[in-house]
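Encoded as structure tokens, here's the structure I'll be asking about.
What you see is the complex with one protein chain gone and the rest in place.
Entry: chain A
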Amino acid sequence: MRVYVAVFGHGLRRFSEYRAATAAGVFTNSVFGAINAMVLLAVFAAQPRINGYTAADAVTQVYVAQALIGPTAIMGPPLELSQRIRTGDVAVDLLRPAHPLLWFLAQDLGRAAYSAVFRSVPTFSVGIVLFPLVLPPDPLRWAAAAAALALASLVGFGLRYLYAIAGFWILDTRGVDSLGALLGPFCSGMVLPLVLFPEGLAALLRALPWSALVQVPAEILLGKETLPGGSTAGGLLFQAAWAAVLLGLGAALTARGTRRVAVQGG
């Protein structure tokens, strides 16, 4: 366990070195947030209420999405692991007396923790300054939103880990990574809140893991009844369930994939 705590700390420290890049990220996320928000404001100017969402709800979701880009790495970058599989460096990872999934999870959560504090908080604050966002009235809901952010980071890792270990079978995962970076923003409600999607498609996307990245955390912050199970607890449970499924699948596939590495011989 102490190993993983140390790896977590290393991940955190490593990403805290790139301060200029973090500031640039906050700037970019804020600009994109403003662009998306203004498009949605124009939509809601024509139609003040869409499937239970008001203009303020939609703009809040835009900034939740921009704030979550950092911790969940929904648009990339892919895990370092995919490159390590391609180059054969993964052999070193497998020699360690630590499970590769937990090792990379600890490292990525370190990155996510850093980016939650130094990227998510400033980005969302810019949103609060620029637009009238809907903010939770009670501290309990802020706590639920923080928990949703943590679970979203877990789901984000679970997905990227699966994309990365696809490399055990197809070697070059750049295609998979870029498909993932496309599916993520679209299916999660980041490009456009899922409430604006046609009904059938929205229902399907709400059941898939990507909605745990943006749509569910946003609705937890907004306190919407469209959450799975109709409540905040239901939303958090949905996220936790997908995190468990993805990480379990990741562990099972790692066991199968590593056997192939031995055959390839590095």
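Everything below uses one rule, namely that a residue touches a chain if its C-beta (ideal position, glycine included) is under 8 Å from a C-beta of that chain, and two chains touch if they have at least 3 such contacts; residues count from 1.
Methods note: contacts and distances are computed from a predicted model.
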* Omitted chain, identified by the protein name its UniProt record gives, among "2Fe-2S iron-sulfur cluster-binding protein", "ABC transporter permease", "Acyl-CoA dehydrogenase, short-chain specific" or "SRPBCC family protein" -> "ABC transporter permease"
* Asked: Looking at A:Gly25, A:Pro78, A:Gly158 or A:Gly235, which makes contact with the chain not pictured?
  -> A:Gly25
* **Among A:Ala6, A:Val39 or A:Ala233, residue touching the chain not depicted** => A:Val39
* With respect to the chain omitted from the figure, which of A:Leu94, A:Leu179 or A:Ala203 is a touching residue? -> A:Leu179
* Residue numbers in chain A that touch the chain omitted from display -> 18, 20-21, 24-25, 27-28, 31-32, 35-36, 38-39, 42-43, 46-47, 50, 170-176, 178-179, 181-182, 186, 191-192, 196-198
